[in-house]
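The structure's right below; bear with me while I get my questions together.
A single protein chain has been removed from this complex, and every other one stays in its place.
Moving on to chain A:
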């Protein structure tokens, strides 16, 4: 009876968590629409015509300023942001880029095992992170150093992780750049690509349920970063679909930098980027110019707001940029792309240069400030570097701890056995770099 009332039926359709999206009532005779459960309002047609992706225009890319730092549409100029805040973003971008240069070289000198830079993508990380609140939960891929910086990860935190020393929260277990911080609500980065995406959906669902169960906690979202290459993994598709069906307050942020190691986007997918997929999953989606920090911030802020609407829903952002650098210290990208291509991009556009130009137009930045900032940041990075490099590694016991909440009998046995080996063959192992040396293997 209720469903026969059109108004009531409409209301029911708008309730986001209705279990059935179609009524079991039989179709009205002469209806112009398909009434299949799997496609609720598809019109009948007698025209035999396939949809051609090429006839759909590419999704537009939102921007606020052009590559010269000039606001394109005065009505959309940045507002409500203090100059200090903008300078902080700028300094954070500079910090990431200066740290990247230093650490890349340090790896080349053999002082750390591995490194990945974010050159060209600093604006995506810092712009998006600036739009989140500290309580929001973040999952990263690995090229989001700026997210950590913007949220307050200290230079010493970066360096302790990079040198896998005893002050690293990850206890020296993870490869460099796999940062994590409980305090900053950023889960530790994991190497297998895309695994964090369905996890982000689940985490967002947890936040949603917790907000329902405890209305006193302010609503939170999850932000989840990944590359356009990672978006080919099954986990990406599983994640968007489950986030949509469970109405999870999660903002998916795809960094489309044109490459997945050597694989260009042409070999990665044939659709209109990653953004077009969001539509297929029923997810509100936007494409943004990743070199425009104002645009990235604005879009993320709006996405965050939308994600909390109607009891929660996912939003997809595709942030376009170019991977200026090699994939990692293990990669030489000139084996698969021309140097001029990279030089071209570097000249044409860069998120840091763009913001600097904008700040100069505003009269809030100049050559002198630039020089002063760069030299101060460089000094700070090198100081943190030197301090972290001389720290000991975590104690040997941390090789075995945290596999389970408590050490198992099996692990105790293995620790004893390793201890015996260290005692019997002291010349075979160097335990001195580790806190407590041989003693660091025993339980505290």
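What we mean here is this: a residue touches a chain if its C-beta (ideal position, glycine included) is under 8 Å from a C-beta of that chain, and two chains touch if they have at least 3 such contacts; residues count from 1.
Keep in mind that, in the parts below, contacts and distances are computed from a predicted model.
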Chain excluded from display, named as in UniProt, from "Ubiquitin-fold modifier-conjugating enzyme 1", "Translation machinery-associated protein 20", "3-methyl-2-oxobutanoate dehydrogenase (2-methylpropanoyl-transferring)" or "DNA-directed RNA polymerase subunit beta": "3-methyl-2-oxobutanoate dehydrogenase (2-methylpropanoyl-transferring)"
Residue among A:169, A:364 or A:418 that touches the chain left out of view: A:169
Residue in contact with the excluded chain [from A:36, A:336 or A:404]: A:404
Residue among A:201, A:251, A:359 or A:441 that touches the chain left out of view: A:201
Option from A:239, A:306, A:319 or A:352 whose C-beta touches the chain left out: A:239
Listed residues A:42, A:210, A:262 or A:375, member touching the removed chain: A:210
Positions on chain A where the hidden chain makes contact: 17, 19, 137, 168-171, 173-174, 178, 180-183, 187-188, 190, 192, 195, 197-207, 209-210, 212-213, 222, 234-235, 237-239, 241-242, 245-246, 398, 402-405, 408-410
